[in-house]
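Have a look at this one.
What you see is the complex with one protein chain gone and the rest in place.
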Amino acid sequence: MKFQFDNFSHLLNMDGHGAYVWAAVAVTVLLMTWLIINPLLQRRDVFEEIAREVSREQLRQDASREGA
Amino acid sequence: MISNTGFWAFLRRDLLLINRRRGEVASPLIFFIMAATFVPLGTTPDAELLKDIAPGIIWVMALLATLLSAESLFASDYHDGSLEQMLISPQLLVMPVLGKVTAHWLTTGLPLTLVSPFLGLLLSLPAAGYLPMMAGLAVGTGCLSLLAALGAALTVSLQKGGLLLTLIVMPLYMPVIIFGSATAQYSIQGLAWSGPLAILGAMLALAIALCPVAIANVLRLTTIN
Partner (left out) sequence: MNWNWFYRMGSPRWFYETTSRWLPWLGALTFILLVGGLVWGLAFAPQDAKQGNSFRIIYLHVPASFLALAGYFLMAAAGAIGLIWKMKLSYMVMKCAAPLGAVLTFLALFTGAVWGKPTWGSYWVWDARVTSMLILLFLYLGVLALQYAFNSKDVGNKASAILALVGTVNIPIIYKSVDWWFTLHQPATITFTQAPSMHPAMFQPLLVMILGFYCFYAVALILSVRVEILARERKTSWVRERVKQAAQNSLGATL
């Protein structure tokens, strides 16, 4: 196994095919990252929503106890 | 043994209902002719070029015309509650569904097949192509009707299901359109066209066996809930 390119700019250029290869890599990495990040963000939102629900119920319970 | 009484009863009932609103039957047919007329206007009047694409155009237009008319397949039964009546009856729903789809084919697929030579004339289809095209359409539109009915059953409870129906059914039409237009193209090129036609027939047999069962189950799901 050996490094196939002379230097870094050769790796970027890939004998003229660099634009195609790196465009494919960029879009793939971008979309795959989004597929991971998106559920994580959604999960944070759901957690916050549930936490708000819990504290609201807590407040309501406290209020009814004081009323009684 | 499954009795076929439901089949004839629903075939007759649907044909009677359709007979009362004949305009609805004519619309897909008129669409079929009009849309195909637009192709030479949009491309070229050159007969040499048109004859190569004529089978393809006629098939695509037949597909669209079938889809246009599919939305109404279960819609009126759904809205007036007769679909629910059908569902709560102890009878199996498979034969009535097949009867309804047959009525749909008799009022769309068959007329489309019968007017297709006229379109062939407009699009300068070579003489050898007429009989295979009609044979292909007669068999193929049967598949189209069955698949469209499946889409109609899936979207029957939706307010605006028409476009969604088109969207979910069209990918399933791919094999029918390939072998349908190939039947006509084979004969134009002087090849034996029984091969693709036989495959269309096989697809129709498969669709007749599987689609009504699927449609009956889907109707139960979308109507009762």
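Lettered A and B in written order, each chain numbered from 1.
Heads up, the rule we're going with is that contacts are C-beta pairs under 8 Å (C-beta built on N, C-alpha and C of every residue); 3 or more make two chains touch, one makes a residue touch a chain.
Nothing here was measured: the structure is a model prediction, and the numbers come from that model.
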Residue, one of B:Ala47, B:Leu114 or B:Leu210, that touches the chain absent here: B:Leu210
Among B:Leu17, B:Leu121 or B:Ile178, residue touching the chain not depicted: B:Ile178
Chain not shown, touching residues in chain B: 150, 154-155, 157-158, 161, 164, 167-168, 170-172, 174-175, 178-179, 182, 203, 210, 214, 217-218, 221-222, 225
Absent chain, residues of chain A that touch it: 1-5, 11, 14-18, 20-21, 23-25, 27-28, 31-32, 35-36, 38-40, 42-44, 46-47, 49-51, 53-54
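Criterion: only the chains that are shown with their structure count from here on.
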Computed distance of Cα centres, chain B from chain A, in Å: 45
